[in-house]
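See structure below.
Left out: one protein chain. Kept in place: all the others.
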Amino acid sequence: MLSNEDLIEMYEKMVLLRQAEEKLVEQSSKGKVWTLLAGVGQEAIPVGTVKALGPEDYWEISHRGTSDAAARDGVDLKRLFAEVHGRATGYSKGKGGNMHVEAFEAKVLPMLSIVGESIPVSAGVALAQKMKNTGGATICFFGDGASNQGVFHEGLNLATIWRLPVVYLVQNNQYAVSTPASYAVSVKNISERAKGYGIPGVTIDGNDVLAVYEAVSEALKRAKEGEGPTLIEAITYRWYGHHAGAGADEQMGWIYRPEEEVEEWKKKDPVANFEKKLMAQGILTEEKKTQIWDKVNKQVEEAVEFAESSPFPDPSEAFTDVYTDLVLP
Amino acid sequence: MLSNEDLIEMYEKMVLLRQAEEKLVEQSSKGKVWTLLAGVGQEAIPVGTVKALGPEDYWEISHRGTSDAAARDGVDLKRLFAEVHGRATGYSKGKGGNMHVEAFEAKVLPMLSIVGESIPVSAGVALAQKMKNTGGATICFFGDGASNQGVFHEGLNLATIWRLPVVYLVQNNQYAVSTPASYAVSVKNISERAKGYGIPGVTIDGNDVLAVYEAVSEALKRAKEGEGPTLIEAITYRWYGHHAGAGADEQMGWIYRPEEEVEEWKKKDPVANFEKKLMAQGILTEEKKTQIWDKVNKQVEEAVEFAESSPFPDPSEAFTDVYTDLVLP
Amino acid sequence: MSQKMFVQAINEALREELRRDPNVFMMGENLELGMFGAEAGLYEEFGFERIRYTPISEAGFTGLATGASLLGMRPVVEYGAASFMYVAADQMISVAGRLRYATGGDVCVPVTYLAMSMGGGGAGPQHSDNICSLFVHYPGFKVVYPSTPYDAKGLLKSAIRDDNPVVFAYDIRSAMVKGEVPDEEYLVPIGKGDIKREGKDVTVVAAGSTNTMALEAADELAKEGISVEVVDPRTIKPLDKELILSSLEKTGRLVVCLDDYRDSSFASDVAAIAADEGFKFLKAPVKRVARAQVPPPYTTVLEREVMPDKDKIARAIREVLQ
Partner (left out) sequence: MSQKMFVQAINEALREELRRDPNVFMMGENLELGMFGAEAGLYEEFGFERIRYTPISEAGFTGLATGASLLGMRPVVEYGAASFMYVAADQMISVAGRLRYATGGDVCVPVTYLAMSMGGGGAGPQHSDNICSLFVHYPGFKVVYPSTPYDAKGLLKSAIRDDNPVVFAYDIRSAMVKGEVPDEEYLVPIGKGDIKREGKDVTVVAAGSTNTMALEAADELAKEGISVEVVDPRTIKPLDKELILSSLEKTGRLVVCLDDYRDSSFASDVAAIAADEGFKFLKAPVKRVARAQVPPPYTTVLEREVMPDKDKIARAIREVLQ
């Protein structure tokens, strides 16, 4: 059972992701960060997930939601922001950038930017957990579009026959760039694809942080008990276009979602709705709320300041980290 | 409804595939043909299929069953044999060999030898049929092992969302080399994978030529009516190892099937059982049978003679047919 | 004649060929958006039947293209970024490039692949690749790699009409390049290079965006009295070797430029040809200016270290003149 403190913490994290992501969109608009794949509107999924994770669990984030990693304890928003600003102080020294956000030390696995790649990779992490008997499981996020990649199939089949401790969570935000899932995915619910592997598939409201928490908790339990993967489909929506900030969809003239649809979904704002709920239940007060938002905004400001005032890497860094032990000219 | 003539014709074709394939195994043992992926024991599938095909339909054969193509009218066993003997008179001038058997002019598409590749390729042929309004559909054969390749997933999804006139038939002979499908495929019946695409999936007795004929007829009808693909799983068994002839499994010391299992399946001999049935029904007589076997054996002998007496291609042929219009040094 | 951007030239070529031949059609993701200009307006004109936007299934639709081409269709397959082709590598390398040969010439595979390299734009380690050398290495493909709008249009039209699989490689750094494009129909033949600037001291062979950089470097060096001949192969497979060798005969010195990883690349091939057939002309070491063997970093200060540019080309030219 989640305590009130837990719920407040989750709320705070949702606010953090919202504000951090909005800030990155702004930074991108200013040309300080490359084109952004913003996760605004999808915050309930990372936050519900993180709450369900144990310290030994790994989390493979998707390309959608650059700040997602920051929901996890131990992840430093400053270094995350520094990375997407291309600075030497970033998690990856500016080499990976916004398509490879990671905090490996905090068990946030490197984002992969070719759609679907992470599906077998995260099964491999789970395999290592199993072989090394470390306990723990791995959860892998990806989009509706990724469910049409070949490695989705290969990864799920392998994870199933080897009963790997891995959970697959598809953030079905209903579009892959402009392509509607209703067109591109041959079944109505992506969770139906679980039937092709003989594993449980569930569809949940991805904008309900508690529903996410519960589904992920159950799937992780199953995974850790050696029963193999679960496919969770979390229905959600991204408020921005595929790209936000510099090179945003609107800027490019890419129009593919009815305005009313966007408006409809903004009403399903996972942050505001959770806030309303907590308020109604008396768990959150106006005062606490103000406190949280102030704290978060300060945190985000500090992260930007840190990032912007950090040095760029030395040019010689271009050639290091290709190998562990040598630098080729 | 199939007439008695049809049934006799089907019987004859099954005998032809059996005898042709056994002959190629023999030729391979003699080192005259490369290692063979013999289809002995699976003859009901190609023969039942061919009966269901219309003249405008394309057929993509799998690597299993080198002689399969010969079941189709218009395919010349002589040229087929010449090809696997590497001769200039072969369908592909000896360049493709036993992994690329084809008779394109008779709408038998080139065998592809990397597992799974043919699945999207045949969807593409179906796409062309649809776009060109030629009528007809395409049927694609592959093995149980291929159902674990990524392109299985991508091909089936694309074929479904575009309602392509294609039929997928998996020859589930229960092993991919030594790997049991019961281990490698995460569902009991491969036909269950159809659920991941929202298309019909059926499992049939692949050793029953009439069951194959019916299932394929129905699936082709559905395809031609614009309703998209069907996944047919035909349960069968290969009598030889993965390889037969030169480099046969036994020779390599590869042991993975209980002897009793092989014996059990040999009792389910699709040729003998169909023969028994036709005999019992009085459709086939001893005399007719002898006639057929004599005819077939002669045909096979002639094909071998043709192949062996045909010239190898001129060495300069090595460099042609890479491009339509130029020969690079 | 009018001034057009490189992407506009691509767009015109696609439109004209789609109009000309009903067998031409396109597959790729988000094509209906006309994403970066190359496909602008095509969906509106030709509709879904011929501008088929796809799921994110590159191996799948690449295979479909092959299959459709066997029956006489002429698919043009678009990948967004060339880096997305790796998931379709087998369908290209092993199927499309070899089906004709494997059937002894019974079939042909008239597919065109649009492969844009995003290198040099901060796209980072996984989005920046140029696949031109990959398809020079593997048999069965023609590879065109234009540097100007004129060549882009003329070569793309030739590619679509070609009966073989043709990779149309181009650089995002060329996408906004402007140049003259005739109003009337024309083709640029596959397999013919072009001297983009005549010179006598040194030959620079440079394809794609590096050709533009080489021209800039040549301008700069001209001020120092160095006369640079800039050769644009335009097609890198089959290669117009004669053009390169005859330029080399004149200058005796060679720099090869390519915006692809240097090792086992087309740049190495040109150097190897010079070391063999061109040996008798060579007066100085042959230099390659290409990408370092490093995954392209995200941050600009690092990315520019590993990518070819005008200055690196100028430096190499000076070196071979020493």
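We just call them A, B and C in the order they show up, numbering each chain from 1.
The rule is short, and it goes like this: contacts are C-beta pairs under 8 Å (C-beta built on N, C-alpha and C of every residue); 3 or more make two chains touch, one makes a residue touch a chain.
What you see is a predicted model, and the numbers here were worked out from it, not measured in a lab.
Novice: Which residue, A:Leu7, A:Ala38, A:Ile61 or A:Val125, contacts the hidden chain when the whole complex is considered?
Specialist: A:Val125
Novice: Determine which one of C:Asp163, C:Asp201 or C:Asp263 touches the chain that has been left out.
Specialist: From the options C:Asp163, C:Asp201 or C:Asp263, the contact with the absent chain belongs to C:Asp263.
Novice: Considering the complete complex, identify which of A:Leu158, A:Val212 or A:Leu278 is in touch with the unshown chain.
Specialist: Missing-chain contact among the listed residues: A:Leu158.
Novice: Per the definition of touch given earlier, which of C:Ala218, C:Val231, C:Ala274 or C:Met307 contacts the omitted chain?
Specialist: That would be C:Ala274, which touches the missing chain.
Novice: May I ask which residue of B:Ala184, B:Leu210 or B:Ile283 touches the chain that does not appear here?
Specialist: Checking the options B:Ala184, B:Leu210 or B:Ile283, the one contacting the hidden chain is B:Ala184.
Novice: Can you name the residues of chain C that touch the chain not displayed here?
Specialist: Residues in contact with the chain left out: 59, 83, 86-87, 89-90, 93-94, 97-98, 101-102, 124-126, 133-134, 136-140, 237, 261, 263-269, 271-272, 274-277, 279-280, 282, 284-288, 292-295, 297.
Novice: Against the chain that's been left off, what residues of chain B make contact? List them.
Specialist: Chain B touches the chain not shown through residues 34, 86-87, 94-100, 112-116, 145-146, 148-151, 176-179, 184-185, 252, 254, 256, 312-313, 315, 317-319, 322, 328-329.
Novice: Which chain A residues touch the hidden chain?
Specialist: Looking at chain A, the ones touching the missing chain are residues 90-96, 100, 102, 104-105, 109-110, 112, 114, 117, 119-129, 131-132, 134, 138, 150-151, 154-155, 157-158, 161-162, 320-326, 328.
As a working rule, only the chains that are shown with their structure count from here on.
Novice: With centres defined from CA atoms, tell me which chain sits nearest the overall protein centre.
Specialist: C
Novice: Based on the averaged CA atom positions, which chain is farthest from chain C?
Specialist: B
Novice: Compute the distance, rounded to whole Å, between the mean C-alpha positions of chain B and chain C.
Specialist: 40
Novice: Between chain A and chain C, tell me the centre distance in angstrom, where each centre is the average of that chain's C-alpha atoms.
Specialist: 36
Novice: Between chain A and chain B, tell me the centre distance in angstrom, where each centre is the average of that chain's C-alpha atoms.
Specialist: From the centre of chain A to the centre of chain B is 46 Å.
Novice: Got the chain A residues that touch at least 2 other chains?
Specialist: 148-151, 184-185
Novice: Which chain C residues reach two or more other chains?
Specialist: In chain C, residues 54-55, 57, 59-60 touch at least two other chains, as defined above.
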